[in-house]
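And now, chain A:
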Amino acid sequence: MNFSALEVSKEWQLQEILFCLAINPNNDQLWFGSSDSKIYQQSLSNEDSERISYGESGHSSYVTGMVIAGDTLISCGYDKKLIWWDTNSHEPIRNIAAHDKWIRRICVTPDGRLFSVGDDMQCRVWDLKSGDLIASFSDHAATTPHHFPSMLYALALSDDGSSLATGDRVGHVAIWDSHSFEKRAEIKTPDLYTWDPKQRRHSIGGIRCLSFSPDGTKMAVGGMGKVGNIDHLDGASRIEIFEIGTGERLQMIEDAKHKGLVEQLRWSPDGKFIVSAGGDHKGFIAFHETETGKQVHVVEHSGHIHGLHVNFQTDTMFTAAHQRLAKWSFGQPKETAETTPTS
Partner candidate 1 sequence: MANHADSGHPKQSDSLDRRSMMRLMGSASGIGLAANMNQITALGESRLNDQLRASGKRVILLWLAGGASQLETWDPKPGRPTGGPFAQIQTTVPGIGISELMPKMSTHLEDTAIIRSLNTKIADHGTAYELMDTGRVKEAGVDFPHLGAILARELGNIESKVPDYVSMYTSTEGRRKGSAGFLGGRYNPMFLTDAMMPENIQRLESITDTDHRERAELRDTLSKLFARHHSHPSFEGHNSAYGRVRGLMASDYLFDIEREPESIRAQYGPTQFGQQCLVARRLVEAGVPFVKVARAWWDSHGQNFETHQELCADLDHCMSTLLDDLKERGLLENTLVISLGEFGRTPSINGSLGRDHFASAWSCTLSGCGIQGGSVYGKTDENGNTVVEGEMSAGDLYSTIFAALGIDHTKEYMLGSRPIPIADFDSTPCYSILT
Partner candidate 2 sequence: MPSAHPDHRYRSPSLAASVIIIAVINLLSAGAAWCDSDAARQIIQLAERIDQEIESQNADRLPRQTLSDAGYLRRVTLDLAGRIPTIAEIKQYEDLDLPDKRLQVTTSLIQSPDFAYHQRNELDTFLLRPLNHDREWRSYLLEATKENRPWDSIFREIMTPEETRPEDLRPTAFLKHRLGDLDKLANDSSVIWFGVNIGCAKCHDHPLVDDWKQEHYYGISSFFKRTYRSKKGLIGERFDGKVKFDTTSGESKDADFMFLTGTKVTEPELSLDAEVLKQYQEQIKKAEQDDAAETPPQPLFRPRQQLVDLALSDQQQRFFAKNIVNRTWARFFGRGIVHPLDQIHSGNPASHPTLLAILTDDFINSGYNVQRLIHAITLSVAYAQALPMTESDSPSHGENKLENQSDRGVRYFQHAEPRPLSPHQLSLSLLIATGNPEKTAEQISNPDWEQDRGKLEERSEGLAQKLEIPGENFQVPVSEALWFSNSSEMQNQYLGGGKDHLVGYLNEIEDPSAIISQAMFATLGREATSEEQVVLSKYFEQRNEQRVDTIKNIVWALVCSPEFRFNH
């Protein structure tokens, strides 16, 4: 993947805020979840074709996450619901009041287990086919040390599906066995949570995304570094990489030129690079070497990026952002001093 050649190849401007997206394995359909509480399906083979909206009997608030499993799309939202959709008929199959508070993220294992996290601080496990609740567990305090309700933003699965990680507002990561739901390890990233005791008396930040390294031994955590003025996303964007076994922090990567939250992280299949996306009032996508923490490339985007799809095999990238949907290409290699190896 030629990072330095990354650019927007097509951009759609919308009125809404887009929080998440999914693409089918054939790469010919894209879905995104919107602040208008709808899901939209867009053809990638015919990009100018009409979008299909999945709205009726659907969510009643922001759609914050989605996954594709065969012909089924599962979405989650601020309405505390998980909804299963038939992607052919575009109709809902199942609608569950899944959490007691706002659902932030979902992911699915190849063997058909769906995981969800929400601000009730619970991680819940569902049978993908039946929608039955398999388990509910938590290692995250319901209130912050400063007595306010906390949030559980981040969820990740290891590539082999055997491990699960959850991350919250105050910088606590729990790593679980995804079958037994026993906690295996934990990681602390307190710097991602800024509490202002003096000027404004509330907090900002939190762990916004987690990502296992392809070999499952490392964990990347994304958020924002310390902030002075918590009225704004005014802190450096931040990635921390840990050795899961020992809990040792291997890298702390901050970029003060690209402020705000890191909302999405993806490791390259060889584990050598990490892609991050997020933003403040604008967006960015950055590429870092995982061994050294060095930033090899960064591009800016006109909207804060909430959702990311990367396919390293096909060199495909899509982002769901504030009032933007974008398709990215890795174009022709640029003539730079360092040639980034393709993966």
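Everything below uses one rule, namely that a contact is a pair of C-beta atoms (placed from the backbone, for glycine too) under 8 Å apart; a residue touches a chain by one contact, two chains touch by 3 or more; residues count from 1.
Quick note on selection: all candidates are chains of the complex that A comes from, given by their letters.
A quick note: this is a predicted structure, and the numbers were derived from the prediction, not measured.
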| query | For chain A, which of the options 1 or 2 is its touching partner in this complex? | reply | 1
| field | Residue ranges of chain A in contact with candidate 1 within the complex | value | 15-17, 35-37, 60-62, 77-79, 102, 119, 144, 146-149, 151, 198-204, 206, 231-234, 260, 279-282, 303-304, 322-323
